[in-house]
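To start, I am sharing the structure in question, which I have written as structure tokens.
Only one protein chain is missing from this complex, and each of the others stays in its spot.
Chain nomenclature is as follows: A, B, C, D and E, assigned in order of appearance, with residue numbering initiated at 1 for each chain independently.
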Amino acid sequence: MKTDIPWQDRPEGNHDIMWRFDQNPIIGRYDIPTSNSIFNSAVVPFKDGYAGVFRCDNKAVQMNIFAGFSKDAVHWDIEHNPIAMQAGNTQMIHSDYKYDPRVVFIEDRYWITWCNGYHGPSIGIGYTYDFQEFFQCENAFLPFNRNGVLFPRKINGKYAMLSRPSDNGHTPFGDIWVSYSPDMKYWGEHRCVMKPSPFEDSAWQCTKIGAGPIPIETEEGWLMIYHGVINTCNGFRYAMGSALLDLVNPDKVLFRTQPYLLGPAVDYEMIGDVPNVVFPCAALHDFEKDRIAVYYGAADTSVALAFGHISEIIAFTKQNSL
Amino acid sequence: MKTDIPWQDRPEGNHDIMWRFDQNPIIGRYDIPTSNSIFNSAVVPFKDGYAGVFRCDNKAVQMNIFAGFSKDAVHWDIEHNPIAMQAGNTQMIHSDYKYDPRVVFIEDRYWITWCNGYHGPSIGIGYTYDFQEFFQCENAFLPFNRNGVLFPRKINGKYAMLSRPSDNGHTPFGDIWVSYSPDMKYWGEHRCVMKPSPFEDSAWQCTKIGAGPIPIETEEGWLMIYHGVINTCNGFRYAMGSALLDLVNPDKVLFRTQPYLLGPAVDYEMIGDVPNVVFPCAALHDFEKDRIAVYYGAADTSVALAFGHISEIIAFTKQNSL
Amino acid sequence: MKTDIPWQDRPEGNHDIMWRFDQNPIIGRYDIPTSNSIFNSAVVPFKDGYAGVFRCDNKAVQMNIFAGFSKDAVHWDIEHNPIAMQAGNTQMIHSDYKYDPRVVFIEDRYWITWCNGYHGPSIGIGYTYDFQEFFQCENAFLPFNRNGVLFPRKINGKYAMLSRPSDNGHTPFGDIWVSYSPDMKYWGEHRCVMKPSPFEDSAWQCTKIGAGPIPIETEEGWLMIYHGVINTCNGFRYAMGSALLDLVNPDKVLFRTQPYLLGPAVDYEMIGDVPNVVFPCAALHDFEKDRIAVYYGAADTSVALAFGHISEIIAFTKQNSL
Amino acid sequence: MKTDIPWQDRPEGNHDIMWRFDQNPIIGRYDIPTSNSIFNSAVVPFKDGYAGVFRCDNKAVQMNIFAGFSKDAVHWDIEHNPIAMQAGNTQMIHSDYKYDPRVVFIEDRYWITWCNGYHGPSIGIGYTYDFQEFFQCENAFLPFNRNGVLFPRKINGKYAMLSRPSDNGHTPFGDIWVSYSPDMKYWGEHRCVMKPSPFEDSAWQCTKIGAGPIPIETEEGWLMIYHGVINTCNGFRYAMGSALLDLVNPDKVLFRTQPYLLGPAVDYEMIGDVPNVVFPCAALHDFEKDRIAVYYGAADTSVALAFGHISEIIAFTKQNSL
Amino acid sequence: MKTDIPWQDRPEGNHDIMWRFDQNPIIGRYDIPTSNSIFNSAVVPFKDGYAGVFRCDNKAVQMNIFAGFSKDAVHWDIEHNPIAMQAGNTQMIHSDYKYDPRVVFIEDRYWITWCNGYHGPSIGIGYTYDFQEFFQCENAFLPFNRNGVLFPRKINGKYAMLSRPSDNGHTPFGDIWVSYSPDMKYWGEHRCVMKPSPFEDSAWQCTKIGAGPIPIETEEGWLMIYHGVINTCNGFRYAMGSALLDLVNPDKVLFRTQPYLLGPAVDYEMIGDVPNVVFPCAALHDFEKDRIAVYYGAADTSVALAFGHISEIIAFTKQNSL
Partner (left out) sequence: MKTDIPWQDRPEGNHDIMWRFDQNPIIGRYDIPTSNSIFNSAVVPFKDGYAGVFRCDNKAVQMNIFAGFSKDAVHWDIEHNPIAMQAGNTQMIHSDYKYDPRVVFIEDRYWITWCNGYHGPSIGIGYTYDFQEFFQCENAFLPFNRNGVLFPRKINGKYAMLSRPSDNGHTPFGDIWVSYSPDMKYWGEHRCVMKPSPFEDSAWQCTKIGAGPIPIETEEGWLMIYHGVINTCNGFRYAMGSALLDLVNPDKVLFRTQPYLLGPAVDYEMIGDVPNVVFPCAALHDFEKDRIAVYYGAADTSVALAFGHISEIIAFTKQNSL
């Protein structure tokens, strides 16, 4: 029988909508021999446990993605070699680097998207049936793009992907868009979903925003957990919020948190290769128990977990909407 | 019978591959009542004369595209109101601004592409059968993109478009890419065609490059006239070059001019709203007479014409290739 | 009897609201022995002719203001030495440079404002009774500020001044504000009057705006001629527009031109020390004859004149309002 | 009887002029339910205890000011709702945000100044008699300005305020100025007090400087504690110094510390939303006991306390002057 | 017998210290078949006429230097191929580009210096005896450097060179330095000669300065003609001034013009590939006739000539010194 998703009850005296796992970070920067840092990674239920795709930067600070497996979704065995892709729906696509993966099961296979270095950052797409063999497809978009996140099912008969058009550097702007594809090869019908908020309304998300985990289908709409960025005088600070998107037309934002759900406030989030980063890339959820476990990169250095009750997050999003 | 394309023989003593029309600029900045400038515009043979789509910035410096007609392709009647689009293959797409159009006849209609302001610059697509009624389709790509240029026929069964991924400002970089679509709605198979050259090899095109007129199919490959930009201490300088792309795989550059074909050197190119700009957007050609007439925006202010012999341009491109 | 203000009828075939003097530029860059350029200057009726305060940068490119006199307001005798200020309502204020003066008669004297170099650009204030002796008062504001322009009478019992808060460089932003003073020494009640327009609505004024000549009281409100700036890839382009402000509460904009009234389009505006600049600083008007003559700096190099009918400008402003 | 100001003797072996409270930070980031951070705040003696105005950024990272009360000036009860202002000497002034308050008692009431978001950062002014009802007055200056700090009494019959003219971003420059007002409504007589020091003379204050607590009147002059900033390759670092200003002409700097008094060196100063920030905003002093307690924001996250002997600080300032 | 240096008397009514040749530009942008522009070039007396080294950018905008010859120093025959260097005092030095040459005869040969592209701009050194064979020596300095100008004789037994340390872009700063060498191979004893002036003292030279022609030995010191740059909102403007340096210790500036001697004011200086550039690189002088003819690049496009009387320039420099 399936292992439960990771969980800890809200600590005594804590009134936050989301709270941290007390064993954070669950994956440390040196957890595989070659790694400089392991963060911004994705997990899914797989067989009787869990599988994941992990961003491990090696000690040359080359960015790549690695498969990993776990019984409990907390303790992970990550492969020591990066994923070797085979050609999927096209000739083999060149890749200078791969980072910030997301994973989702749709229909018959696990789809992986990531930031793919192809004459600039674009959105790579691949799939696997078994986390042993991986197949790389056409990049979804032209550069420059990051944070490509698939919806977990077709919408109106088409695959749908969130993404954030960017530039070729440390982009100081960024909206969340949705695009559609009949076949995971050609993409179109691009619509702007949501933009950074005005500074005076919600400054933690006033510089740029980007989708995080795979959106979760709820009766209230697609629950999208996302990151927002403020540009302080000492750099970018990344925090986490949530939004509810219309189930049929996900470019329609129903609600969106004005406050963040989780911002950098503990050492492993505030100290590291890039200080002050909370960057969610995956979530496991259990509707029956009303639980969600969000995996997030901490300070571009390690992987951490935060918990919440789905119903509370939805209610909070609706009651504290921008 | 069809009027010939505009033409003047190469002036005495001139040894350049391309030379200017002595009645330049053929369209002045104030040639319609509301205009501040008319430039970066496209023309095609139409019925027994010519039609065109013109970028006219009005005196509020709002950018829009206007239809125009001509008997001789030199003297133009431009409509006084911008093109009013109807919905094409989708719901109506919002457009904050439209600029730098290109026009091409494919199969049964005239396709128009332009830089479309939709939460940033992206590539708008529309079509017309008669230059009276115009239909707007889905944008080809996510922002930020400029200089979307269609090939004049399907390649390997798909529509093909050149474009230049950009950022949201006066982009200081830019490569030419090609993308494909089965249906003018969904696009993919994005490939990098060519990049700016190293400064020491060809500085006029070392900052960014972008496709110009519709590529012309020749036995030697697709003849692509393009612009290149150098960033001087006093701003960008735009000049014009040419390349030959493989007919079957147009991401394969066969030849590309190291020298420019035409650079800003006369008053209407060096003085204006944006000094030192030669920006080609359209060409008429006559294989029989071995002639090409290139329409280019001059100093972001007016429209000018340059001439050349196709065979000479091809030979020059091959003999002076980067 | 008073000489008429300068005037030429609208040329044949010209349909613009404002048109240029055919003897432009009326003051050339070298019109006094030491000058590198003379531009952005102010004139007023004075005795049986006219007086003015002129920005003359010398050949060390030091910026200073000079008195000048004219019978016809077209041909000017400018002093060869800059204005020597005496202490006015305070101890003598240091001044690293003075530029872009405005002049207005209020009650009993001629008030002059300018951009005063005092640990950064701020708004200098002075007065004269005779254009022989000049008295310098307290600067109106803290740095950084430019384009301080007084209203020609007290409003609600207080002096009122337009200005544009800036930064310490080539400021890429700028709104027009109004401030009030009971005594020309202490200022307060700062209100934002108007901001740059969105790029897609009126791009010529989308980067920054600043007041020009002294506002003219009309039945329709204060007629404020102002400059707007667009930031092209090759630098700033300055053009001229108009607005009508509420007579009682001049922070209330009644109307504001979406199109510009005059933009750089002739050689002396497009070529010079700073190309593509039309910068109005003064106007003479004659309600009886329904005439206005606007003095503007051209390309930061010389002084030029443009004409219009007041009633037409007002009507145009109302009919073409943003 | 009045509680003493907070105090701890200089620790054994410590030879610094100022030293930290061993219970720092005295106010944590989450000390009210909605807060993301509490820092850069001001306190004054009030009744038989203390009152304060606190900068609490909420979890939407909206910046606002909150009243708070304390018996001992160490343990604070901060209101859970921001201060609701009523109109003071003018109509109600709009405020996009409020931050970095200072408080001072003058004559009959407590005056509060803060950075007020009004089309950019400017200096807001308000007052209260009881910390229950608050009245908002005219902004002191045009944008862009920060760190407005009132002197605790009129000078030469006028209110006097220090401030730092800025730009609209993370300003990389900044001098301290003084301005005067007869009535807290109109301001003038702006004088530059002091500028950043040359890099080679005192690099910790070479980028910008700004006034901190209300200046303290001493026989040696106004004791002004201020912050100075150095721009390292990884961002701004804020430290604290002191100066003595002439009692009659406070734009005359008598002495100014070349070394800092306190720089970021412990975890709560070096780690947080903005690392490496020591930002003083208030001080309590006791001349009789020769004590000062300085309240400073730490890392834009929490509030901390540092202590010193007034006489030592004055002596140090005189002996280590730039 | 030697042809006189080029000359025209000062025009009627002209009171400037230097005046332009009425046949300017003497060399046009297309004066050799491959050129895009010819400017910033150097000439010397040679045999019974003159020789020169010319910067000709070709139509790929590759920068290189070309030999040329003239009878009268006005009409020039420039070689159609760039100078082919042989190894001089070292192995052959790589050169990505060569620009802005200077030429001087010292002892037994003509020395040439230029900006040499060697992993960035540095100062190349070469020599020739006959302008047929050229020998390239070690670069004088590490990158980044431009405007290396040799003194025409050894000073204190050592070769001496002026230069301007730069960065790797359109450097927005720059001082003139002097360095010494015993052997034209190893350089040291670097001293700062002069810096840009404060904006308020002489703005035309407030951004950067660089040496121009070979300094001329006079009884009053080394007469150094140099360029100065102001950074306007629309780019750099280059003008020409003069200084007198101590004959023995040329890092000692005796006098330096506060006003410029010649600034961009005619079309061929204000319009071109880089508008508003007057860039002197060479001078011919005739002490007997008290004449100097300065060669300068105009708008980075063509070569022009200006004249003056040496005694007047010296007197002016002394009387108008910063």
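Note that in this section a residue touches a chain if its C-beta (ideal position, glycine included) is under 8 Å from a C-beta of that chain, and two chains touch if they have at least 3 such contacts.
Just so you know, these numbers come straight off a predicted model, no measurement behind them.
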item	value
Displayed chains contacting the withheld chain	A, D, E
Which of D:Leu150, D:Ile230 or D:Val278 contacts the chain that the document leaves out	D:Ile230
Contact residue for the chain not shown (choose from E:Ser163, E:Thr207 or E:Gln258)	E:Ser163
Residue touching the undisplayed chain, where the options are E:Asp100, E:Glu138 or E:Asp300	E:Glu138
In chain E, positions touching the absent partner	90, 118-120, 122, 138-145, 163, 165, 167-168, 173, 175, 177, 179-183, 185-190, 192, 195
Those residues of chain D which, in the complete complex, touch the missing chain	15, 199-204, 230-235, 237, 258-260, 263-265, 267, 270-271, 275-276
Touch list for chain A against the chain that is not drawn	29, 33-34, 36, 57-63, 96-97, 117, 170, 234-236, 271-276, 300
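FYI, only the chains that are shown with their structure count from here on.
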item	value
Partner chains that chain B and chain E have in common	C
Pair from C-E, A-B or C-D with over half of its contact pairs in common with B-E	C-E
Angle of the C-alpha superposing rotation, chain B to chain C, to the nearest 5 degrees	120
Homomeric contact chain C-chain D: same or different residue positions, threshold half	same
Chain pair with the higher count of C-beta pairs in contact (A-B, A-D)	A-B
Gap in Å, rounded to a whole number, between the CA centres of chain B and chain A	40
Centroid spacing, where centroids are CA-atom means, of chain A and chain E in whole angstrom	58
Per-residue overlap in chain D, given as positions that touch at least 2 other chains	none
Touching pairs among all chains present in the structure	A-B, A-D, B-C, B-E, C-D, C-E
